[in-house]
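Only one protein chain is missing; all other protein chains are in place.
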Amino acid sequence: MDKSVLELRNLCKSFGALTVTNDLSFTVEPGEIHALIGPNGAGKTTLIQQIYGAVQPDSGQVFLNGREITGLGVPERVQAGIGRSFQISNVLMDFTVLENAIVAEQARLGQSFRFLRPAFSDKSLKAGASKILSRVGLEDRAMQPASDLAHGERRMLELALALATAPKVLLLDEPMAGAGLEESQRMTEIIDQLRGQVAILLIEHDMDAVFRLADRITVLVEGAIIATGTADDISNSSAVQAAYLGSA
Amino acid sequence: MTLTLILEQTFNGLQAGVTLFLVAAGLTLILGIMDVVFLAHGAQVMIGAYAAAAVAAATGNFYIGLFLAIPVTFASGYVLEFLLIRHLYRRDHMEQVLATFGLILFFNELIRIGFGPAALYSDLPRSLSGFVEILPGAPYPIYRLWVILVGLACAIGIHIFVSRTRIGAMVRAGANNPEMTAALGINIKILFRFIFAVGACFAGVAGMMLGPITAVQPGMGEPLLILSLVVIIIGGVGSVRGAFIAAIIVGLIDTLGRVFLPAMLRSVVDQATADGAGPAVASMLVYITMAVVLIFRPTGLFPAKG
Amino acid sequence: MSGIRNLIGLVYEGVKDNRLLWLLIIGFALFPIITHFADLPFWNDVAMRIMLLGMAAMGLNLVLGYGGMVSFGHAAFIGIGAYCAGISQFYGITNGWVHLGFSIITCGFAGLVIGYLALRTSGIYFIMITLAFAQMLFFLFVSLEAFGGDDGMSIDRAEFGFIDLYDPLRLYFLIWIALVVVGMGLMFIVRSRFGVTLRAIKSNASRVEAMGLSPLRFKIVGYVISAVVCGIAGTLFASWQEYVSPDIMHWTRSGELMIIIILGGLGTLAGPLLGAIVFLLLEECLPLLLGAAAPAYAENWMILFGPFLIMVVMFGRGGLIGLLSQLQVRRNARSDHRGP
Partner (left out) sequence: MKKAFTIAALAAAITLAPAHAETVKIGYMTTLSGGAGIIGKQMQNAVELALEHKGGKLGGMDADVVFVDDQRKPDVAKQLANRLVKSDRVDVVAGIIWSNLLEAVHKPVTRSDILLISSNAGPSTVAGEGCHKNFFSMSWQNDQTPEAMGKHMQDAGIKSVYLMAPNYQAGKDMLSGFKRYYKGNVKAEVYTKLGQSDFQPELSALRATAPEATMVFQPGGMGINFVKQWKQAGMDGVSKLYQVFTVDGVSLPALKESALGILGTQTWSPDLNNAINNKFVADYKAKFGGYPSFYAAQAYDTILAIDHAIAKSGSKDTDKMRAVLAAGNIPTTRGLLKMNSNHFPIQNIYLRETVKDADGIVTTRVTETVFTDHADSYAAKCKF
């Protein structure tokens, strides 16, 4: 088998007496969509934060393509190949859609420390940015201010920005949150199209979407993994049923 | 450098500290809860001092001056919040700085037109103008002891109010998370106005107590304002406890540094250098303290927001 | 050759997009002609002070308006720039180019150190720590007896080779050229990839981080650039004033710069310059106006100035530039109604 894209080894994190990540190990394989589910407060977002570098684990290691990235900060990890979307959509609200993409494009090219040429009127940047937008179907909204976008479109834009850095693994933190039925379906389609191009770690409460998309599912309860497997494995797992039904 | 002198200077530092705390207590809540950078808090000090001095001069009684000045500053805070400050809540810090800077100019000029540009006469009441021996051979002015006691009493009062009462609980909740407080259905408008007026009132008390020992003149509150902002930052915005501890720290550092630093430098470097550098470093000391605290704890010693 | 043609193209494009800024700057170039024929040489002096403070405000605006960093201590850099000229002269270096070079290096370094330390904090903490550093420098210069302490030091105008600054017009145009250079430089910077990233950080730092960039590095570089611009303004200020004192870096001057920026229009290129024109003319004219209306209260002009600042905040969102563009929109709307 190929090397895992992302591997966590024995990750631990506590806030005071509260243990949010408890000796956690798992992998994300190339091209797969790996869903992370669990009840509220299971420590899903904190885990994402540790992979992303915004929170440092107390102990344990994070590997990207076999290279340890545990000590690195957020920008270094993004450069190494981690992309993410946030729970609350996170785009540059003061900019237009195209400008959002241009900022991402120049960041990807490592050209952000240039002081002379105007960025927003640069043809090659614009072309790259349009390509970014076309991946999520936002080309025709390019001239809209991001603050004018509908909720679902904003999530699409965020996904596009996350993809713009050409990540090896994409962390999606509840991409369907707050979306309407149609928007959710559209998002599901787009994520589905990404399968095989980039490994995805997906946190989502929308179980229909999870079961449709995920190649593998990991269930997290109180900071620990109680089950990992295919959709069928999980829906048949007694431990998962206990955890969900027990807590309900 | 005898023990007596060190003790006496510690008292001086305490007195400076509690005065600072009275100014900082209201300001830290205004900053922490309403998120308003309110530069005109020094004007409340001035209003308090003028009200007390003017009433005392008219009635000939220091205490009547004190007691009438409290409602005056409360009212001024209340009205100010109603007329201007409430419109600044959702503005960014820079706009608040600008608007309240304009307020400073306005109040100073208003006082200057109303009371004339000269400093106002104000003196101690006879009953507070004696001395007590805090140690044999170390007489200390009663008035300054009284200031320390009033300041500490206010501090305890604020502490009990914030930690034990229902309104206090709202205040704490507000400092931790303003959105949540609003969601709890607390009438945030009234709460804000009340906090603002009480904060103004404490600043006014500081001004009243300073009146008899310093010059009552336009702009008298500004040095205190900058120092109390330093206190708030060191203590952590929104934390009354932090403001108290930081105020005492700043009071002590400023006082002891001023007095002992030049002497200490003299034992290390030659006299001329020490005389030059000592006062310079002493006047920078509180700012250095603040910078160092912020470099190691970017949100102060006791950040209220968790 | 094509490089130069490209550059000219870029300049043309930039000037076209920032017409107001360059109209103002051209206005400053033509101003001495007016004062010459009206025989009002004094107003050249006012114009020089406006250009200098406007230049400093433009520098501050890079961090304040474009970078979202509310620095309350930028007067310190003006002061450092001024003292670079003063101290150089004290040691017998009279060449103005050397002063400027010295000032750029010193302010850049000071900006780097202060920026690096201060940018660990944010919000109100950042406002206060920048103020703290400015106060430290203020007290440092107050106590530097060799350089006049609080009384400051009287200096000669610097020598800029063939430019004799004792000819007031040459000083005027030296300052004007500096304004052009600063205006041009900032125009390029805010439109460049760097400037765009800085604005993106102001809009949403965590998104920029998620693009793999470290916001801190961009902020520090922005801070250093703005410190250098303020330093250049300070060095020329010293030559204009023929005098340097710690007063130039008093905290109220930092406040003044902020007022100028907000008055003119935050995060716009022309705003700070427009703000400086209005602010300083107001400072010049309010006492005269009040003196004419109520002579007994002429010296109390701040009673009008304070509320004026409050009004600017309450009703003048976007500053004068915002006001102008609103007028523009309204006028366009009206002409739209009329049809072609």
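By written order: A, B and C. Residues from 1 in each chain.
Criterion: a residue touches a chain if its C-beta (ideal position, glycine included) is under 8 Å from a C-beta of that chain, and two chains touch if they have at least 3 such contacts.
Since this is a predicted model, take the numbers as computed values, not measurements.
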| item | value |
| --- | --- |
| Chains in view that touch the one left out, judged over the entire complex | B, C |
| Absent-chain contact - pick from C:Gly68, C:Gly152 or C:Pro307 | C:Gly152 |
| Sole residue of B:Thr28, B:Gln44, B:Gln217 or B:Thr299 that reaches the chain not shown, by the stated touch rule | B:Gln217 |
| Positions on chain C contacted by the hidden chain, ascending | 24, 27, 31, 34, 38, 40-43, 45-46, 49, 142-143, 145, 148-154, 237, 241-243, 245, 247-248, 274, 277-278, 281, 283-285, 287-288, 298-302, 320, 324 |
| Touch list for chain B against the chain that is not drawn | 2, 4-5, 8-9, 12-13, 15-16, 108, 112, 116-121, 123-124, 129, 131, 139, 141, 143-144, 210, 212-220, 223, 255-256, 258-259, 262, 275, 278-280, 282-283 |
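Everything that follows uses one rule, which is that only the chains that are shown with their structure count from here on.
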| item | value |
| --- | --- |
| Chain whose averaged C-alpha position falls nearest the assembly-wide average | C |
| Maximum centroid distance from chain C, chain identifier (CA atoms) | A |
| Euclidean distance of C-alpha centroids - chain A vs chain C, Å | 43 |
| Distance from the mean Cα position of chain B to that of chain A, given in whole angstrom | 48 |
| Between chain B and chain C, centroid-to-centroid distance (C-alpha), Å | 33 |
| For chain C, residues that touch 2 or more chains besides their own | none |
| Chain C-touching residues of chain A, taken from the complex the two chains share | 73-75, 78-79, 83-84, 86, 90-95, 99, 102-104, 106-108, 111-121, 161-162, 164-165 |
| Complex contacts: residues of chain C adjacent to chain B | 64, 70, 72, 117-118, 120-125, 127-129, 131-133, 135-136, 139-140, 142-143, 145, 251, 255, 258-259, 262, 266, 297, 300, 302-303, 305-310, 312-314 |
| Contact footprint of chain C on chain B as seen in their complex | 31, 37, 84, 87-88, 91, 93-99, 101-110, 112-113, 226, 229-230, 233, 237, 276-277, 279-280, 283-284, 287-288, 290-291, 294-295, 298-300 |
